[in-house]
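With one protein chain removed, the remaining protein chains of the complex are shown where they sit.
Let's turn to chain A:
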Amino acid sequence: MVPARMPHLENMVLCRESQVSTLQSLFGERHHFSFPSIFIYGHTASGKTYVTQTLLKSLEVLDKAEYLRDMEANLLPGFLRLQELTDRNVTVIFLSEIVWEKFRPNTGCFEPFVLYFPDYSIGNLQKILSHDHPPEYSADFYAAYINILLGVFYTVCRDLKELRHLAVLNFPKYCEPVVKGEVASERDTRKLWRNIEPHLKKAMQTVYLREISSSQWEKLQKDDTDPGQLKGLSAYTQVELPYYSKFILIAAYLASYNPARTDRRFFLKHHGKIKKTNFLKKHEKTSNHLLGPKPFPLDRLLAILYSIVDSRVAPTANIFSQVTLMISYYVSSLPLWNSSGNVISRVPGI
(Lines give C-alpha, C1' and ligand atoms only; values in the text may rest on other atoms or scores of the structure.)
Protein backbone atom coordinates (compact mmCIF):
# COMPACT_ATOMS: atom_id res chain seq x y z
CA MET A 1 0.00 0.00 0.00
CA VAL A 2 2.62 2.44 1.01
CA PRO A 3 5.87 2.53 -0.84
CA ALA A 4 8.62 2.00 1.62
CA ARG A 5 10.53 5.06 0.64
CA MET A 6 9.48 7.74 -1.77
CA PRO A 7 12.52 9.24 -3.39
CA HIS A 8 11.14 12.72 -4.07
CA LEU A 9 9.09 13.03 -0.96
CA GLU A 10 11.25 15.77 0.46
CA ASN A 11 10.68 17.86 -2.63
CA MET A 12 6.97 17.30 -2.68
CA VAL A 13 6.09 17.78 0.94
CA LEU A 14 7.72 20.77 2.53
CA CYS A 15 7.91 21.61 6.20
CA ARG A 16 6.08 18.46 7.28
CA GLU A 17 9.09 16.19 7.70
CA SER A 18 8.35 14.98 11.21
CA GLN A 19 4.68 14.19 10.46
CA VAL A 20 5.64 12.32 7.33
CA SER A 21 8.17 10.19 9.10
CA THR A 22 5.72 9.42 11.92
CA LEU A 23 3.14 8.31 9.42
CA GLN A 24 5.64 6.26 7.50
CA SER A 25 6.79 4.43 10.56
CA LEU A 26 3.18 3.83 11.52
CA PHE A 27 2.39 2.22 8.21
CA GLY A 28 5.53 0.19 8.25
CA GLU A 29 6.38 -2.24 5.46
CA ARG A 30 3.93 -3.56 2.96
CA HIS A 31 3.26 -6.83 4.80
CA HIS A 32 2.95 -5.22 8.24
CA PHE A 33 -0.41 -4.66 9.80
CA SER A 34 -0.58 -0.97 10.55
CA PHE A 35 -2.35 0.86 13.32
CA PRO A 36 -6.16 0.47 12.87
CA SER A 37 -7.09 4.13 13.00
CA ILE A 38 -5.26 7.41 12.89
CA PHE A 39 -6.78 10.72 13.78
CA ILE A 40 -5.13 13.74 12.18
CA TYR A 41 -6.16 17.23 13.12
CA GLY A 42 -5.01 20.76 12.50
CA HIS A 43 -6.21 24.07 11.08
CA THR A 44 -7.46 24.70 7.59
CA ALA A 45 -4.79 24.30 4.95
CA SER A 46 -2.15 22.86 7.23
CA GLY A 47 -1.39 20.10 4.76
CA LYS A 48 -3.43 17.23 6.23
CA THR A 49 -5.14 16.16 3.06
CA TYR A 50 -2.13 16.89 0.91
CA VAL A 51 0.26 14.87 3.01
CA THR A 52 -2.00 11.86 3.31
CA GLN A 53 -2.79 11.91 -0.36
CA THR A 54 0.81 12.07 -1.42
CA LEU A 55 1.74 9.31 0.95
CA LEU A 56 -1.04 6.93 0.13
CA LYS A 57 -2.36 5.56 -3.07
CA SER A 58 -5.42 3.71 -1.81
CA LEU A 59 -6.63 3.82 1.70
CA GLU A 60 -9.76 4.68 3.55
CA VAL A 61 -9.46 8.40 4.33
CA LEU A 62 -12.33 10.25 5.88
CA ASP A 63 -11.90 13.92 5.15
CA LYS A 64 -14.02 16.43 7.05
CA ALA A 65 -14.48 13.92 9.82
CA GLU A 66 -16.47 16.53 11.79
CA TYR A 67 -19.54 15.39 9.93
CA LEU A 68 -19.27 11.98 11.54
CA ARG A 69 -20.31 13.54 14.81
CA ASP A 70 -23.74 14.41 13.44
CA MET A 71 -24.31 10.99 12.00
CA GLU A 72 -25.50 7.88 13.73
CA ALA A 73 -23.79 7.03 16.98
CA ASN A 74 -22.44 3.63 15.99
CA LEU A 75 -20.74 4.85 12.84
CA LEU A 76 -17.67 6.37 14.45
CA PRO A 77 -16.77 3.40 16.69
CA GLY A 78 -17.32 1.14 13.72
CA PHE A 79 -14.83 3.02 11.61
CA LEU A 80 -12.38 3.13 14.45
CA ARG A 81 -12.32 -0.68 14.60
CA LEU A 82 -12.67 -1.34 10.90
CA GLN A 83 -9.51 -3.45 10.84
CA GLU A 84 -10.80 -5.73 13.56
CA LEU A 85 -14.25 -5.96 12.07
CA THR A 86 -13.19 -6.71 8.53
CA ASP A 87 -10.11 -8.69 9.43
CA ARG A 88 -8.19 -6.98 6.66
CA ASN A 89 -5.17 -4.77 6.64
CA VAL A 90 -7.15 -1.56 6.67
CA THR A 91 -6.28 1.70 8.27
CA VAL A 92 -8.85 4.42 8.64
CA ILE A 93 -7.45 7.92 8.71
CA PHE A 94 -9.64 10.68 10.03
CA LEU A 95 -8.93 14.23 8.96
CA SER A 96 -10.47 16.92 11.06
CA GLU A 97 -10.11 20.53 12.10
CA ILE A 98 -11.18 19.88 15.66
CA VAL A 99 -9.51 17.90 18.41
CA TRP A 100 -10.19 14.27 19.15
CA GLU A 101 -11.66 15.04 22.58
CA LYS A 102 -14.72 16.51 20.89
CA PHE A 103 -15.31 13.25 19.07
CA ARG A 104 -14.94 10.72 21.79
CA PRO A 105 -18.36 9.14 22.41
CA ASN A 106 -19.70 8.83 25.96
CA THR A 107 -19.69 5.07 25.78
CA GLY A 108 -16.01 4.89 25.12
CA CYS A 109 -14.38 3.46 22.05
CA PHE A 110 -11.17 2.33 20.48
CA GLU A 111 -8.66 5.16 20.79
CA PRO A 112 -7.04 6.09 17.49
CA PHE A 113 -3.51 7.31 17.10
CA VAL A 114 -3.77 11.10 17.31
CA LEU A 115 -1.48 13.17 15.17
CA TYR A 116 -1.41 16.94 15.25
CA PHE A 117 -0.47 19.09 12.28
CA PRO A 118 0.61 22.45 13.68
CA ASP A 119 0.03 25.69 11.75
CA TYR A 120 2.74 26.65 9.33
CA SER A 121 5.01 29.32 10.68
CA ILE A 122 5.73 32.40 8.62
CA GLY A 123 9.03 30.87 7.62
CA ASN A 124 7.29 27.71 6.49
CA LEU A 125 4.78 29.70 4.49
CA GLN A 126 7.55 31.67 2.87
CA LYS A 127 9.32 28.49 1.92
CA ILE A 128 6.26 26.73 0.56
CA LEU A 129 4.93 29.71 -1.35
CA SER A 130 8.27 30.50 -2.89
CA HIS A 131 8.60 26.91 -3.97
CA ASP A 132 6.32 27.22 -6.96
CA HIS A 133 7.65 30.26 -8.71
CA PRO A 134 6.71 30.99 -12.31
CA PRO A 135 9.19 29.72 -14.87
CA GLU A 136 9.74 33.16 -16.45
CA TYR A 137 11.09 34.69 -13.28
CA SER A 138 13.89 33.73 -10.98
CA ALA A 139 13.23 32.12 -7.63
CA ASP A 140 14.74 35.04 -5.77
CA PHE A 141 12.50 37.54 -7.48
CA TYR A 142 9.44 35.54 -6.56
CA ALA A 143 10.66 34.96 -3.01
CA ALA A 144 10.99 38.72 -2.54
CA TYR A 145 7.43 39.13 -3.75
CA ILE A 146 6.18 36.46 -1.36
CA ASN A 147 7.97 38.25 1.42
CA ILE A 148 6.05 41.44 0.73
CA LEU A 149 2.79 39.55 0.34
CA LEU A 150 3.20 37.81 3.68
CA GLY A 151 4.07 41.11 5.29
CA VAL A 152 0.66 42.44 4.31
CA PHE A 153 -1.51 39.38 4.69
CA TYR A 154 0.08 37.30 7.43
CA THR A 155 -1.72 39.21 10.17
CA VAL A 156 -5.17 38.41 8.75
CA CYS A 157 -4.76 35.17 6.87
CA ARG A 158 -2.66 32.06 7.40
CA ASP A 159 -4.58 29.88 5.06
CA LEU A 160 -2.02 28.54 2.64
CA LYS A 161 -4.49 28.03 -0.17
CA GLU A 162 -5.88 31.51 0.10
CA LEU A 163 -2.42 33.05 0.28
CA ARG A 164 -1.30 31.14 -2.76
CA HIS A 165 -4.39 32.31 -4.60
CA LEU A 166 -3.72 35.89 -3.64
CA ALA A 167 -0.11 35.54 -4.66
CA VAL A 168 -1.03 34.44 -8.15
CA LEU A 169 -3.73 37.07 -8.44
CA ASN A 170 -1.48 39.97 -7.66
CA PHE A 171 1.76 38.83 -9.22
CA PRO A 172 1.16 40.50 -12.61
CA LYS A 173 0.92 43.83 -10.83
CA TYR A 174 4.24 43.18 -9.12
CA CYS A 175 5.92 42.38 -12.41
CA GLU A 176 4.44 45.42 -14.13
CA PRO A 177 7.40 47.77 -13.57
CA VAL A 178 9.79 45.12 -14.80
CA VAL A 179 7.76 44.41 -17.91
CA LYS A 180 7.40 48.10 -18.68
CA GLY A 181 11.07 48.63 -18.11
CA GLU A 182 10.55 51.22 -15.37
CA VAL A 183 12.76 49.28 -13.05
CA ALA A 184 16.25 48.53 -14.18
CA SER A 185 16.65 45.14 -12.67
CA GLU A 186 14.65 42.63 -10.72
CA ARG A 187 16.75 43.53 -7.72
CA ASP A 188 15.34 46.99 -7.26
CA THR A 189 13.15 45.81 -4.45
CA ARG A 190 12.39 49.22 -3.02
CA LYS A 191 10.69 50.44 -6.16
CA LEU A 192 8.87 47.19 -6.58
CA TRP A 193 7.68 47.38 -3.02
CA ARG A 194 6.39 50.91 -3.48
CA ASN A 195 4.44 49.74 -6.47
CA ILE A 196 2.83 46.68 -4.95
CA GLU A 197 2.21 47.53 -1.32
CA PRO A 198 -0.82 49.83 -1.68
CA HIS A 199 -2.21 47.46 -4.26
CA LEU A 200 -2.04 44.54 -1.86
CA LYS A 201 -3.69 46.57 0.88
CA LYS A 202 -6.58 47.28 -1.45
CA ALA A 203 -6.78 43.62 -2.28
CA MET A 204 -7.08 42.84 1.39
CA GLN A 205 -10.19 44.99 1.68
CA THR A 206 -11.83 43.78 -1.49
CA VAL A 207 -10.89 40.55 -3.10
CA TYR A 208 -9.79 38.82 0.09
CA LEU A 209 -13.23 39.44 1.60
CA ARG A 210 -14.85 38.38 -1.66
CA GLU A 211 -16.40 41.80 -2.01
CA ILE A 212 -15.07 41.72 -5.53
CA SER A 213 -14.60 38.46 -7.32
CA SER A 214 -11.16 37.31 -8.41
CA SER A 215 -12.01 37.64 -12.06
CA GLN A 216 -13.21 41.19 -11.57
CA TRP A 217 -10.01 41.96 -9.71
CA GLU A 218 -7.89 40.56 -12.52
CA LYS A 219 -9.84 42.62 -15.02
CA LEU A 220 -9.34 45.76 -12.98
CA GLN A 221 -5.67 45.01 -12.78
CA LYS A 222 -5.44 44.53 -16.50
CA ASP A 223 -7.31 47.73 -17.32
CA ASP A 224 -5.36 49.52 -14.62
CA THR A 225 -8.46 51.19 -13.22
CA ASP A 226 -9.00 52.25 -9.67
CA PRO A 227 -10.64 49.46 -7.66
CA GLY A 228 -12.55 52.11 -5.77
CA GLN A 229 -14.85 52.52 -8.74
CA LEU A 230 -16.18 49.03 -8.47
CA LYS A 231 -18.63 48.69 -5.63
CA GLY A 232 -18.35 45.57 -3.54
CA LEU A 233 -21.23 43.38 -2.53
CA SER A 234 -21.67 45.15 0.77
CA ALA A 235 -22.13 48.47 -0.94
CA TYR A 236 -25.60 47.48 -2.06
CA THR A 237 -27.29 47.67 1.28
CA GLN A 238 -30.45 49.53 0.43
CA VAL A 239 -33.51 47.44 -0.28
CA GLU A 240 -36.55 48.88 -1.92
CA LEU A 241 -39.64 47.85 0.01
CA PRO A 242 -43.35 48.42 -0.46
CA TYR A 243 -44.86 51.09 1.76
CA TYR A 244 -46.56 48.81 4.26
CA SER A 245 -43.64 46.39 4.44
CA LYS A 246 -41.52 49.16 5.89
CA PHE A 247 -44.09 49.80 8.57
CA ILE A 248 -44.43 46.11 9.31
CA LEU A 249 -40.70 46.00 9.93
CA ILE A 250 -40.86 48.98 12.23
CA ALA A 251 -43.85 47.56 14.06
CA ALA A 252 -42.08 44.23 14.53
CA TYR A 253 -39.05 46.03 15.90
CA LEU A 254 -41.15 48.04 18.34
CA ALA A 255 -43.12 45.00 19.42
CA SER A 256 -40.02 42.97 20.10
CA TYR A 257 -38.25 45.61 22.17
CA ASN A 258 -41.01 47.48 23.99
CA PRO A 259 -42.76 45.81 26.90
CA ALA A 260 -46.37 45.14 25.95
CA ARG A 261 -47.62 47.25 28.87
CA THR A 262 -46.19 50.37 27.35
CA ASP A 263 -48.09 50.05 24.08
CA ARG A 264 -51.10 51.84 25.50
CA ARG A 265 -49.00 54.79 26.46
CA PHE A 266 -47.04 55.01 23.23
CA PHE A 267 -49.63 54.24 20.63
CA LEU A 268 -52.93 55.46 22.03
CA LYS A 269 -53.90 59.11 21.89
CA HIS A 270 -55.94 59.22 25.09
CA HIS A 271 -54.18 56.72 27.20
CA GLY A 272 -55.00 58.30 30.49
CA LYS A 273 -52.45 59.11 33.10
CA ILE A 274 -49.80 56.69 34.14
CA LYS A 275 -47.74 57.42 37.20
CA LYS A 276 -44.30 58.13 36.02
CA THR A 277 -42.52 56.67 39.00
CA ASN A 278 -43.98 53.21 38.71
CA PHE A 279 -44.22 53.20 34.98
CA LEU A 280 -41.22 51.07 34.37
CA LYS A 281 -40.46 48.17 36.60
CA LYS A 282 -36.98 47.84 37.88
CA HIS A 283 -35.84 45.11 35.57
CA GLU A 284 -37.20 46.99 32.58
CA LYS A 285 -34.90 49.90 33.19
CA THR A 286 -31.95 48.07 31.77
CA SER A 287 -31.71 48.65 28.09
CA ASN A 288 -33.96 46.31 26.19
CA HIS A 289 -31.35 46.12 23.49
CA LEU A 290 -28.99 44.44 25.87
CA LEU A 291 -31.61 41.87 26.78
CA GLY A 292 -32.41 41.08 23.20
CA PRO A 293 -35.73 40.95 21.39
CA LYS A 294 -38.74 39.23 22.89
CA PRO A 295 -41.48 37.18 21.31
CA PHE A 296 -44.82 38.82 20.64
CA PRO A 297 -48.19 37.75 19.24
CA LEU A 298 -49.19 38.60 15.71
CA ASP A 299 -52.15 40.67 16.84
CA ARG A 300 -49.87 42.99 18.73
CA LEU A 301 -47.73 43.53 15.67
CA LEU A 302 -50.81 44.39 13.64
CA ALA A 303 -52.20 46.70 16.33
CA ILE A 304 -48.96 48.63 16.40
CA LEU A 305 -48.90 48.71 12.62
CA TYR A 306 -52.37 50.22 12.47
CA SER A 307 -51.44 52.90 14.92
CA ILE A 308 -48.15 53.96 13.35
CA VAL A 309 -49.40 54.26 9.80
CA ASP A 310 -50.93 57.66 9.18
CA SER A 311 -53.85 56.58 7.07
CA ARG A 312 -56.36 53.89 7.85
CA VAL A 313 -55.05 50.42 7.09
CA ALA A 314 -57.56 47.73 6.26
CA PRO A 315 -56.61 44.32 7.65
CA THR A 316 -56.52 42.78 4.21
CA ALA A 317 -55.12 39.50 3.04
CA ASN A 318 -52.34 41.44 1.37
CA ILE A 319 -51.07 42.68 4.71
CA PHE A 320 -51.04 39.18 6.12
CA SER A 321 -49.22 37.78 3.16
CA GLN A 322 -46.69 40.57 3.45
CA VAL A 323 -46.00 39.60 7.05
CA THR A 324 -45.42 36.02 5.96
CA LEU A 325 -43.16 37.12 3.17
CA MET A 326 -41.12 39.33 5.44
CA ILE A 327 -40.62 36.44 7.82
CA SER A 328 -39.41 34.15 5.10
CA TYR A 329 -37.12 36.72 3.57
CA TYR A 330 -35.68 38.80 6.31
CA VAL A 331 -35.03 36.33 9.05
CA SER A 332 -31.32 36.61 8.54
CA SER A 333 -30.81 39.20 5.89
CA LEU A 334 -31.66 42.71 6.99
CA PRO A 335 -29.71 44.46 9.71
CA LEU A 336 -32.91 45.60 11.37
CA TRP A 337 -34.48 42.25 11.08
CA ASN A 338 -31.44 40.42 12.19
CA SER A 339 -32.01 41.39 15.77
CA SER A 340 -35.72 40.79 15.85
CA GLY A 341 -36.14 38.31 13.07
CA ASN A 342 -35.62 35.14 14.98
CA VAL A 343 -38.34 36.37 17.25
CA ILE A 344 -41.01 37.05 14.74
CA SER A 345 -40.47 33.69 13.15
CA ARG A 346 -41.81 32.22 16.36
CA VAL A 347 -45.07 34.14 16.07
CA PRO A 348 -47.90 31.66 16.48
CA GLY A 349 -50.62 31.44 13.93
CA ILE A 350 -48.74 32.31 10.78
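Assume contacts are C-beta pairs under 8 Å (C-beta built on N, C-alpha and C of every residue); 3 or more make two chains touch, one makes a residue touch a chain; residues count from 1.
The working rule: contacts and distances are computed from a predicted model.
Engineer: UniProt names the one chain left off this complex as which of "Armadillo-like helical domain-containing protein 3", "Fructose-bisphosphate aldolase", "Aldehyde dehydrogenase" or "Origin recognition complex subunit 3"?
Structural biologist: The chain we cannot see is, by its UniProt record, "Origin recognition complex subunit 3".
Engineer: Identify the residue among A:Leu75, A:Ile122, A:Ala139 or A:Val239 that touches the chain left out of the display.
Structural biologist: In the full complex, the listed residue that touches the missing chain is A:Val239.
Engineer: Pick out which of A:Arg69, A:Lys127 or A:His165 touches the chain that's been left out of the picture.
Structural biologist: For the chain that is not drawn, the touching residue is A:His165.
Engineer: Going by the touch rule given at the top, which residues of chain A touch the chain that is not shown?
Structural biologist: Looking at chain A, the ones touching the missing chain are residues 44, 64, 132, 134-136, 161-162, 164-165, 167-169, 171, 209-210, 213-216, 233-234, 236-245, 314-322, 325, 328-334.
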